[in-house]
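What follows is one structure encoded as C-alpha cells, with my remarks underneath.
Note that one protein chain of the assembly has been removed; the remaining protein chains are unaltered in position.
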Amino acid sequence: MDRPTRIEIRNGRVVDPVQGIDRVASLYIDAGRIESIAERRGDFHADRVVDATGCVVCPGLVDLAARLREPGLEHKATLESELAAASAGGVTSLACPPDTDPPLDEPGLVEMLKHRARLTGRAHVYPVGALTVGLQGAALTEMGQLAEAGCVAFSQADVPFHDTQMLHRALQYAGTFGHRVWLRPQDAYLARGGVAHDGEVATRLGLAAIPVMAETIALARIFALVRDTGVGVHLCRLSSAEGVAMVRTAKREGLPVTCDVAVHHLHLCDVDIGWFDPLAHLMPPLRSARDRDALREGVLDGTIDAICSDHAPVDDDAKQLPFAEAEPGATGLELLLPLVLKWAGEAKVPLADTLARITTRPAAILGIAQPSLAAGEAADVCVFDPKAAWAVRRESLRSQGKNTPFLGFELVGRVRWTLLAGNVVHEGRD
Amino acid sequence: MTRNPQLNANGELTHLLTLEGLPADVVTHILDTAEPFVSIAEREVKKVPLLRGKAMFNLFFENSTRTRTTFEIAAKRLSADVINLNIGVSSTSKGETLLDTVDNLCAMNADLFVVRHSQSGAPHLIASHLTASGRTHVHVVNAGDGRHAHPTQGLLDLYTIRHYKRDFRGLTVAIVGDVLHSRVARSLIHGLTTMHTAQVRVVAPRTLVPTRVEALGVEVFNDMREGLRGCDVVVMLRLQSERMKGALLPSAGEYFKHYGLTVDKLEVANPDAIVMHPGPMNRGVEIDSAVADGARSVILPQVTFGIAVRMAVLSIVAGN
Partner (left out) sequence: MTTDALPDAEAALATLAERMQGAVAHDAALVGIYSGGAWVAERLAARLPGVHPLGFIDVSYYRDDYDIAGLKPNARRTTLPFDVAGATIVLVDDVLYTGRSVRAAINELFDFGRPDRIELAVLVDRGGRELPIEPTYAGVRLAVARDLSIMLSRDDARGTLSLGVGPARSRDRAEPRARRAP
C-alpha cells in the first residue's frame, strides 16, 4: 500500500491543550510527525488533503483502561477488532489491564501483546502488568522484567487484594524501583457477592448489594499505606460521593494519589438498571444520582484527574443472562469521546479543558509523553465532528462487544479521521 | 424499556412478573376473577375447558415441589397441557443458555411459561426476549425469582386478607422475619401498599432488614412485641437454615426467642387478628405449633386460595 507521507488536515478547529492553541487552522504532517500548524500554506505539496471543515483537530485520545481480551479471551474480542474500535473512537494510546488469560505476569506475554499491537499499527498499547503472580495476591511478579518488556504500571485489575500485609509489601517493593501502582478501591469482603449499589433500587429489585463502605474502607486502607510507604498510587474507577470527598482530602493533605472515573458513571446511576437490564451491570456498580453528581463535580474541580472508557467487550452469551449472572462491563472505546463531550456540554466546560481529561492528564498518569500537536511531535491526531449525531446500534460499533447501556441512544460527536504516526488508521464513512 | 413490561399494547396484563407497578384495578380484577374459581374446587368435576389446547411449561430452575404442584393443579383445572422442566441449578448445566432453552420451547409451541429462578430478574429477561422476538402470544408468569418477587404468592396473600378482613384501608399488617432475602415479603409489600393498606410493618433484626426498605412504604420494627401491637394480620416468613451462616443470625433457638410467633407474643395483636404463612413452615423456628394449628391461623385456606388465584392469573394472561 502506498502510504501518503505528506498530509494536510485543512481548515479544522485545531485544539491543543498542551500548547494552549484553539483556533481554525490547518495541520501539516510529514513523515509521521507534525510539521506545523498554520493558515493555509501554498508551499506544502500534500499527498493527501483531509478536509476538516467543521471538525475539531486534536491530539489522539489517551484511554487508561481498555480491555483487548488477548491473550486468551478471543471469543469476547480480538486485538484486531478492539484496536479498530479504538481508532474509530479517536483513541491512539491506551492502557490495557492485566486481567487476560493468562494474566500479564510474564514478560513473554507482554512482549507478544506489544508486538501484535504494533503489527496492527492502529494504536499505542501500554500494558499494565500484574502486581502479583496470576493476580493471586500471594507472590510478587518480576516487575523489573515486566517493565522492561513494556509495562507502564502494575495492578490487580478487578481482583480484590485481601491481605493488607501483602499489599503493603507490594507497594514497598514497587516503590523501591519507581514502578507505578494502580489499585481498585474495593473491599473484597464488603463487595462479596454484590452486583448493584446498596440502596433503594437494589432493595426493590432484590439484588445483592455493594455498599459505598466497600469503596471508602478500601480507600482508607490505601491512604494509610501510601502515608506509610510514600509510594504514589493511581486509584481506578471511583464510584461514590464519599469516595470523591476522601480523595479530595487526601490530595489536600499532599498524598501522592491520582484517580480516574469510568465515563459511564458520569451519566448513569442505579435507576438506569430499569427492569434488570444486564447492560447496566457494571463494576464498580452504578450508584445513586447523588454519587453520580459528586463524580461529575469531582471531574470538574480536578479531584478526579482523568476519564477513561473502562472498555470491556462482553459476548452476548455472557451478557444475556439474569442480571447477577451477567458478566459486568460495557464496551466503551467508541463512546468515550461523545460521552465526555456530553458531560462537558452539560457542565459548561471549555473544549480544551475537556480534551485535556482524555489526553494530557491520562498521559501523565501513564508516564508517557504529553500528547501535543507541537512541531516535531508524532502525528497522533484525532479529527472529529462535534455536531454529528449518530445512533448507537450494534451495526455502528466496530468493537466485537455490543454491550453498552447506550444502545438505542443518539449521541453527538463522531470521529471522522484518526491518524497514528501520520498514517490514517480510521476514516469514518457516515 | 419504558413501558411496563407486564402490559401489552392494549394495556392488558400479558405477563405477571411482579406486583410492583400493577394498578389497583388490575389487582382487584385478578382477585375478583379468583373468587368463582374457588367454588370449582368444590365441584366433583374440578375442570373447566378454558385453556384447553394450551401448553404450559413449568420452567423451574430452582427446586420447589410445592409451588410447581399448585401451578400444575391450577393449569390442569383449566384443561391446559402441563409439561414440567426441572432444569438443574445452573441454566448452563446442559450447555444451553436460558434464552436458548426458551427459544427451543417456543418452537415446541409453548403458550405459557411459569418460571422459578434463583436469580432476581430472570422472568423479566425471558419476557423482554419474547417481546423483542415478536412472540406476543407467549406469556410468562413469575413463580419466584431470587429475592425479587413472588407475585402469585402476594396475590393469594391479598386474597386471603380480603376474604377475612374485607377492606384493606383500615388494616395494620405486620410481616415478620427475613425480609432481606424474601421475595414473598417484597411482593406482599407492593400489593398491600397498592391496595391502600393503612399500615404495613416489617419486623426483623437489623441484619435481616434491607437497606432503605422504608422507601417501599413500610415501618421497620426490630422488637416483635412493638411490631405486633394492634395488628390485624400477622404474616410469618420462613427462615432458611443458610441464614445461620454469614453472621446474620446466631441460631434458630435465639431467633425463635425474639422473633418466633407464640401465643404469648400474639396477644398484643388485635383479638381477631389472623396469622398467615407462605409455607412450608419451620415449626419451632418462626412459628409455634400452638399458633400454626390455632384458631387464628388461616394457613391452610391460603393453600386453597392459592390454586384459585393461580387459575385466575393463568386465565387472564393467556387470554390477552
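Worth a mention:
By letter and in written order, the chains are A and B; residue numbering begins at 1 in each of them.
Note that contacts are C-beta pairs under 8 Å (C-beta built on N, C-alpha and C of every residue); 3 or more make two chains touch, one makes a residue touch a chain.
Keep in mind that this is a model prediction, so the values were computed, not measured.
In terms of the touch definition stated at the top, the absent chain reaches B within the entire complex. Touching the chain that is not shown, out of B:50, B:220, B:268 or B:303: B:50 (per the contact rule at the top).
From the options B:111, B:145 or B:178, the residue with contact to the unseen chain in the full assembly is B:111. Contacts to the hidden chain, counted on subunit B, fall at residues 9-10, 12, 29, 32-33, 36, 39, 43-45, 47-51, 78, 109, 111, 136-137, 315-316, 319-320.
Just so we're on the same page, only the chains that are shown with their structure count from here on.
One finds 44 Å separating the Cα centroids of subunit A and subunit B. For subunit A in complex with subunit B, the touching residues are 198-200, 202-207, 209, 211, 274-278, 317, 320-325. Of all the residues in subunit B, the ones that touch subunit A in their complex are 1, 5, 20, 91, 97-99, 117, 119-122, 124-125, 128-129, 145-149, 183, 186, 210-213, 215-216.
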